[in-house]
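A single protein chain has been omitted; all remaining protein chains appear in their positions.
Order of writing sets the chain letters: A and B. Residues in each chain are counted from 1.
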Amino acid sequence: MTDLTPEFAGSSPSRLTSKAIAGLRRIPLSVVIAAAVVAFLVLCALFPGLVTSKDPYKIGLLHSLRPPSFEFPFGTDQLGRDIFSRVVHGASYSLSIGLGATLIAVTVGLAVGLIAGNAGGAVDLAFMRIIDVLLAFPALFMSMAVVALIGKGSVNVLLAIAIAEIPRYARIVRSQVLIVRQSGYVEAALILGQRRWITLLKHVLPNTIGPLIILSTLGIGSAILSSAALSYLGLGPRPPTPEWGLMLAEGQGYLRKAWWIGVFPGVFATLTVVSTTILGRYLKALSDGRV
Amino acid sequence: MRLLTVEDLNVSFSGSPAVRGLSLSVDAGQCVAIVGESGSGKSVTARALVGLAGDNASVAAKSLQLGDKDLLRLSSSQWRNVRGRHIGFVLQDALVSLDPLKTIGAEIAEALTQHVDLPRTQVRQRVLDLLSSVGIPDPEERIGQFAHQLSGGLRQRALIASAIAANPALLIADEPTTALDVIVQAQILTLLREMKEKGTGLILISHDLAVVSSLADHIIVLKDGSVVESGSPEQIFSNPQAPYTRALLAAIPSAATRGKRLGLNADSLQRQTEPTNRKEGPALQARRLVKRLGSRLVVDDVSVNLQIGETLGLVGASGSGKTTLARLLLALQQPDSGEVLIKEAPWSRFTEKQRRSVRPRVQLVSQDPLGSFDPRYRVIDILSEALEIVGLPKRDWAARAAELMSSVGLSEAHLSRRPRQLSGGQRQRVAIARALAMKPDILICDEPVSALDVSTQAQVLDLLDDLKNQFGLTVLFISHDLGVVHHVSDRVMVMHAGKIVEEGSVEDVFLHPRSAYAKELLAALPRIPSSDHNPQTNEPRDGKDSIPLSA
Partner (left out) sequence: MHIARELFIRILAGAAVLWAAASLAFAILQLFPSDPVQVIYGADSSVTPELRNAIRADFGLDQPVWVQYQRFVTRIAQGDLGISYQQRRTVTSIIGSELGSTLTLASLAVLAAVIMAFLASLLTAGRKTWLRRTLSSFELLSVSTPVLWVGILLLTFFSFQWQLFPVVADSGWRSLVLPVATLAIAVFGSLSQVMREEMDRALEQPFILTARTRGLSEWAIRWRHALGHALIPAITISTETFGGLLAGSIVTEQVFGRPGLGRITLEAITNHDIPVVMGIVLFVAFVFVTLNILADLLYRLVDPRLRVSN
């Protein structure tokens, strides 16, 4: 009766293309802008010379603390350095720390979570208790404690942020593994007589990694926030590196005279995080089937 | 006394119509039933009558008159005065139809104080009175309890108490018994009948004609938002006019439909009475299975003897242990004691490695096909996984998949779909196709049609019947629905609180039950008051004046 006549309508290739175009058009404006911002930041990070011709390190005491103008779009700092050039060159630090730390954290978290979730029993219990303990500390605080042990500097900051994020990813992976392992489709594979390790490769792993990749997009933003905070506190790269957090710390004493010193590095940091977050949320909505 | 008059009601959601031209009227002490499948617009109608069709709904009618009130002209604060005070509304019991954070006493008191000015001290007494009037025992204790502490039946009673708290003249009940077991369902229907006899007007919304039959004075059958038939129960059941009503009645599985097809084209495929090369002997046996979950005995000393070629029905209420038993038989869980044998081999004692080669022979069709598919897979991937396991060479997969699709009544075009894009009935067909790909001997069907509409259910039951005959399958059919079990089974087991309380041929169990529980169950079953409810067949019946129907 109601579905006695199964739908035979197949999708012809031409219809698929027009579907794809219609799909592209339906992408929200905010996502398009976010993608453009990220593309611009990647350009800044890889080829800063294409965006600005000025040297971010060049001191010019004659024109220190100049307000934004045609020559210095973002003004100059207390040493007369061009803030625009420094902000553009700073992108590479933030992006590489954000990406690098997230990559390490996700990889280690995935390994730990997969082992714990699949081994079960005592191994799982031990891993999860340790993770519970580590989660007792705020991420920024953990990173600081790690820096206290391994020392300051860009690479160490990257490592410290990664270490602080590992427990979070490990816990997510482990709970996702447990959800997938108890799912109807893993049981269906068992009933079919599928081998255990093939089930692990064909069903458990892909269905765990998918959500993790999306979550890690969101994680890049928080890693960038941590790196800015650590640099600001003087635990990251040393002056005169044009790192955004460090620039804010160095300029703080001159805010009374020159507001632009405090504004532009922050604008860039915020734009980066907002854009990656918008993209991450969009990816998540896509995978949840909400778009 | 006329309570409500609806003339030419139209509801649409952003342009697409959900209800078209519905008219009805309800008198005091009268029950009007609106029956239809999912998407028919019956719930939308109910909500539109209390002004809650939703923000994006547009409601229009020639007339919508409640007593002397014109419902079409009410302001939102006037609507609030109508809701609860003049029209009570009872939702289907779900755990969250009552606020899980509030006591049922607080919920009922809220409905009361919204419309009636009462001193605090009297509110409690009124709530206690209401609780006992809907048949909730120990009201003093229950008043302070939360929804999760009550059984489904008690929650449904509490919902009714909250709907009648301000003493409305009209009550709308939207699927009030759908989540309940047959025996509790009968109790709730009795409660509603008592209220009707006291003069309350009742609008009953249901997908189930049998449930409605005992209570309704007038039945409206809805399909895709339009009224296809409207009349007295006698007229609808003995002389249905619309083809849809006839098909709907014919689709209800019951004793009368045994050995017949439920869907349309009833004569297109004859059941083979004597399948060729049938073997004899046990296909699957379980000996004295016991399974505890915590301190509860979920499966209590259960033995099963499934003979080659038969369909064994297992019927029981939710929580009776049916699904756990199925999982033990499939060796997805291990029994605490007892064993499962397949063709005399100790299946439940095997290691999983030893079981693997036997697994293809015992396949499952579950209630939730969607959950049993990897969310990333298309239909072709789902079937390919099965075909790879049975060792079919890769080049033959496409052809075999197409063959499987046609044997479950789907087309090759469906192979590229994702299960999410398919209807509930189509998904179940894919699940069956995957099971068939394994060339099984035994099919365990665990509530395979419970989530489906009656007409879709009819098609899937017909399909299972065809496949059983075509491939000589042995079937264990698990369901809470007595009508469905009666329709499909050769033998029946009745399960209650972990035990098999009755076992025998279908005729013995359904016509001459011996155990107290089976007797109670059959007595509680709603029946259509006509023996000849199946208008497609004109065979003489065996003189019974009522037929058990789906619960």
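Note that in this section a residue touches a chain if its C-beta (ideal position, glycine included) is under 8 Å from a C-beta of that chain, and two chains touch if they have at least 3 such contacts.
No experiment lies behind these values; they were computed from the predicted model shown.
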{"item": "Option from B:R2, B:K62 or B:H148 whose C-beta touches the chain left out", "value": "B:H148"}
{"item": "Touching the absent chain when the full complex is considered, from A:V155, A:L212 or A:V263", "value": "A:V263"}
{"item": "Per the touch definition above, residue among A:G49, A:P138, A:P206 or A:P239 touching the missing chain", "value": "A:P138"}
{"item": "Those residues of subunit A which, in the complete complex, touch the missing chain", "value": "129-130, 132-133, 136-138, 140-141, 144-145, 147-150, 221, 225, 228-229, 232-235, 245, 248, 252, 255-256, 259, 262-263, 265-266, 269-270, 273-274, 277-278"}
{"item": "Hidden partner chain, residues of subunit B it touches", "value": "50, 52, 77, 79-85, 87-89, 91-92, 94, 96-103, 107, 110-111, 114-115, 146, 148-149, 159, 162-163, 165-166, 294"}
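The working rule: only the chains that are shown with their structure count from here on.
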{"item": "Centroid distance [mean C-alpha coordinates] between subunit B and subunit A, Å", "value": "47"}
{"item": "Subunit B residues touching subunit A - in the complex, by the definition given at the top", "value": "37, 244, 247-248, 251, 263-264, 330, 332, 352, 355-360, 362-364, 366, 368, 370-376, 385-386, 389, 409-411, 413-414, 416, 420, 423, 425-426, 434, 438, 453, 455-456, 458-459"}
{"item": "Residues of subunit A touching subunit B in the complex", "value": "1-4, 6-11, 183-185, 187-196, 202-203, 206-207, 210, 289"}
